[in-house]
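Please see the structure below; I have some questions.
With one protein chain held back, the other chains of the complex are shown just where they sit.
For reference, chains read A, B, C and D in written order, and residue numbers begin at 1 within each chain.
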Amino acid sequence: NEQPLRVAVAANFLPVAERLSTRFTRQTGTPLRLVSGSTGKLYAQIVHGAPFDLFLAADEARPRRLVEEGRARGAPFLYATGTLVLWSPRPGLVDQTGGVLAEGGFSRLAMANPRLAPYGRAARETLQALGLWSRLRSRIVRGENIAQAFHFVVSGNAELGFVAASQLLSRGEEGSRWVVPERLYSPILQAGVVLTAHPAAGRFVHFIRCGEGREIVREGGYRVAADPAC
Amino acid sequence: MLSGADLAALQVTLRLALITTLILLLLGTPLAWWLARSRAWFRPVVEAVVALPLVLPPTVLGFYLLILLGPEGALGGLVTALGGRPLAFTFSGLVIGSVLYSLPFVVQPLQTAFSTLDRRLLEASATLRAPPFDRFVSVVVPLSRSGFITAAVLGFAHTVGEFGVVLMIGGNIPGETQVLSIAIYDHVEALEYTSAHWLAGGLLLLSFLLLLTVYLVNRRWSVAHP
Amino acid sequence: MLSGADLAALQVTLRLALITTLILLLLGTPLAWWLARSRAWFRPVVEAVVALPLVLPPTVLGFYLLILLGPEGALGGLVTALGGRPLAFTFSGLVIGSVLYSLPFVVQPLQTAFSTLDRRLLEASATLRAPPFDRFVSVVVPLSRSGFITAAVLGFAHTVGEFGVVLMIGGNIPGETQVLSIAIYDHVEALEYTSAHWLAGGLLLLSFLLLLTVYLVNRRWSVAHP
Amino acid sequence: MTLSARFRIARGAFVLEVDLELPGEGVTALFGPSGCGKTTLLRAIAGLESCHCGRLKVGHQVWQERGHCLPTHRRAVGYVFQEANLFPHLSVRGNLEYGWKRAPAAERRISFDQVVVLLGLEPLLERRIRGLSGGERQRVAIARALLASPRLLLMDEPLAALDEASRESLLESLERLRGTLAIPMLYVTHSQREVGRLADHLVLMEAGRIRASGPVEELLTRTDLPLARAADAEAVIEAEVAGRDERYHLLRLRFGGGEFLVPEAGRRVEGRVRLRILARDVALALERPRATSVLNVFPAVVESLASVNDAQVVVRLAVEGGGHVLSRITRRSADALGIAPGLRLFAQVKSVALMG
Partner (left out) sequence: MTLSARFRIARGAFVLEVDLELPGEGVTALFGPSGCGKTTLLRAIAGLESCHCGRLKVGHQVWQERGHCLPTHRRAVGYVFQEANLFPHLSVRGNLEYGWKRAPAAERRISFDQVVVLLGLEPLLERRIRGLSGGERQRVAIARALLASPRLLLMDEPLAALDEASRESLLESLERLRGTLAIPMLYVTHSQREVGRLADHLVLMEAGRIRASGPVEELLTRTDLPLARAADAEAVIEAEVAGRDERYHLLRLRFGGGEFLVPEAGRRVEGRVRLRILARDVALALERPRATSVLNVFPAVVESLASVNDAQVVVRLAVEGGGHVLSRITRRSADALGIAPGLRLFAQVKSVALMG
């Protein structure tokens, strides 16, 4: 009898969001409707009146911007932090220190577009920190988002690529990987923001940040910081 | 294999493609007829404008449509001022976007068919007491059959596969504006490859059967009435 | 207003669209001719298959192409086995993808034009000593002009605006596989709306002028040789 | 009812400029060399040329005039085009029914089956257009036009593609139609024979203009017009049935002080009949020939003469009781006989043909 809660979800977070949604609905009886898309697209749609109650973005900037523009209710909140992984389906290609990047035993390195996707930005920062950015630039292929970067690698067209830990986890992929140390890139913060006065919005946010949802997010391959708000 | 959301998307897709194709044929036919016969100086301008939506990436076109249809946009503002629901994120909005984007695929084959038509047959039909609309229905349409089929097939198929525009102005709302192409896209993006394969395979099979039926019927017809 | 990358993208786009259109016309013409004249039972099957790529969202089509072209894919494996460079993320890969995706837009208008052609003119031309290819060039092509223009315009414009396939198999490498449509898309996604507006506007203007030229030339020609 | 038309249509170097008054009944033949504008005139009457080109009144109804224009589909003309112009997507039956279904039932004057029989189309009804021979196409086109129940029939060389026998039988059918349906016809032809056979009125065109227009009997024999000088030159006259030879199926016809014997050709006729007399079938003599019987000889007066070529002249003769005939003789004979206007002499006719 309650209006379903419409949640706009960044595409990379969709699998986790689906699990969250099932759980939440089972618990509270409130139906959820997930709408996924790229963060930029969702942002543009919200600006132009899309009927979303809650926005779970893949970055921090766009929720903040919505708040600044007065299109949101309350402050943005963090719900997950992504982990960047250098991965190749070929066993043994990626060593535990990422030395393969410097050795250059590959022809294509996939990553998300640094201008658009937080994981892409993180990948660039990593390469820059390693001092390899300009050297490897010509071998980089850029996906529009982290999913496309993953496609490039999983289809074998790029030997290796910077992907999200969550992707590897959800796919159960083998191969070789190097979990990029956090010091090499600024954190990939995924923030959300409530957009309407839908009564269930606050409850769902609480569910993700503090409740059972928090565990689901972590199982999905994200880090979740201790949240003072809980 | 297919979730309830996927089935809902299939239904939305078919409805959208059917309605869009119908509207396109209704709008495209007179437009193509005019383009095929007019000697106005601005005809080439209209021709160019019709083809223009094609050169924009669909997402970008969708973005501008979103601006246009949104509550602050020219069209959206007008609609809401007149007491209508805003068009963005509704099925009607999808239809508008699809029609705009697939228009050239319907208009141009029709125009080709119309412009190769033998005018003397229209004259004959006029001397046999057929008024203009009757002439169109009884002579132009059957003789342009192949153009109409091409137009309908391209319009339909393109709307089914169409994606960017719909995604942008539809908002991908399951059961409402989420179409199959977006559902497949979502599966791919979510790395749910198995679901994507099934859905894509199903869509291909369905479309193949549909197209095959159209072409078989057309062939049978053309054997009977060459 | 336009960055160097944008200009490079423009250049790649035009090159891609031109080469794709050319290849499409070369491949599409014999295919359309066969479709228009064949009485084989499997003709409707071929017709349906040609239209099929349309119903898949371009990104998804790109995804499958990516798999096909990859080292473990059928095509990619073959190419590398023959000592060729892998096709993904290269300009050649883009061309393959665009050709596949835009094929129906070229084949179908041509087929429409060919099938409405008066066969007796071909017979006349044969009695005037013209061998088959000569007949095609001297009779079929000029009489199907409007079909060729439609085919070229749809093929070209669609390749310019095409996006998903190119994005997927191109890898968005600036100066190599980044085309204008992706550049505009990137601007929109990055909320760089001003750049997006400029680029989209420029693309529209350029395309409009191009299309207008085509149609004006066509019109002048058709006034001279109706 | 009359048809009055005034058109000016320019097509490049060619200009059609006509001002015509035609009888609203019977058959009017349009005759003239190739490219003289016959088709253009027919098209203008049907409303297929721009409407700014002139004025057209049929009976009391104005079909076009400055500012006013009855569109083609409301003119109820039946048009048999020079090239058959059939609908390729319909069967023969579909083509025939096209106009038939669109004509109000009240205006129909002839039944579908009648027309089909008239043109011998039964075996073709279910055929597609593509396989039809040239002559078959033309017959379908004529039937299609007739079935639209027109108020005015425009025919552009309808019989050109037909063999002698079909042409003959179609001509007969058209003659019968003229009688029973009373549809006025405008009939373009290149054949002087068809003119003499079918037409009541004749319009002679030349280079976009009307050279002459008038009753057939008059125009056929005017030596200042090309018709009288053609190889097929002929006259059309009226005669009276005076008797019948039952055994030999011959008719005795009385005309202008003479009598003819004419093969009956299967038809029983009474009263007045029309006859065609070819110019080259008429010999001239100063005295009534004695060696032959009185048959086929009648007195006449030379009205005018004109040269056909180096060797031949054609003579127009006024016949007792009205009417004219032509005689084509060698210049030598003309000199020998001293042919000059006013001369009284005897015409001997080798053969005549019955019309209608």
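Descriptive notes on the structure:
Operating definition for what follows: contacts are C-beta pairs under 8 Å (C-beta built on N, C-alpha and C of every residue); 3 or more make two chains touch, one makes a residue touch a chain.
Fair warning: this is a prediction, and the values are worked out from it, not measured in the lab.
In the whole complex the chain that is left out makes contact with C, D. Shown as candidates are D:G135, D:P215 or D:G321; the residue that touches the absent chain is D:G135. Of the candidate positions D:A44, D:V58, D:L96 or D:A161, contact with the unshown chain belongs to D:A161. Annotation: of C:A8, C:L143, C:A190 or C:L212, C:L143 touches the absent chain (contact as defined above). Across the entire complex, the residue among D:E107, D:D245 or D:E320 in touch with the chain not shown is D:D245.
By the touch criterion stated above, the residues of chain D touching the omitted chain are 11-13, 32-35, 39, 82-83, 123, 127, 131, 133-136, 139, 156-157, 160-168, 190-192, 230-232, 245, 247-250, 261, 263-266, 280-281, 283, 289-291, 309-312, 330-332, 335, 350-351. Contact between chain C and the unshown chain involves residues 120-121, 123-132, 134-135, 138-139, 142-143, 225-226.
Quick note on the criterion: only the chains that are shown with their structure count from here on.
Averaged Cα coordinates give chain B a centre that lies 19 Å from the centre of chain C.
Centre to centre, using the average C-alpha position, chain C and chain D are separated by 60 Å.
Of all residues in chain B, those that touch two or more other chains are 59, 63, 143, 188. Multi-chain contact residues of chain A, defined as those touching 2 or more other chains: 41, 44, 148, 151.
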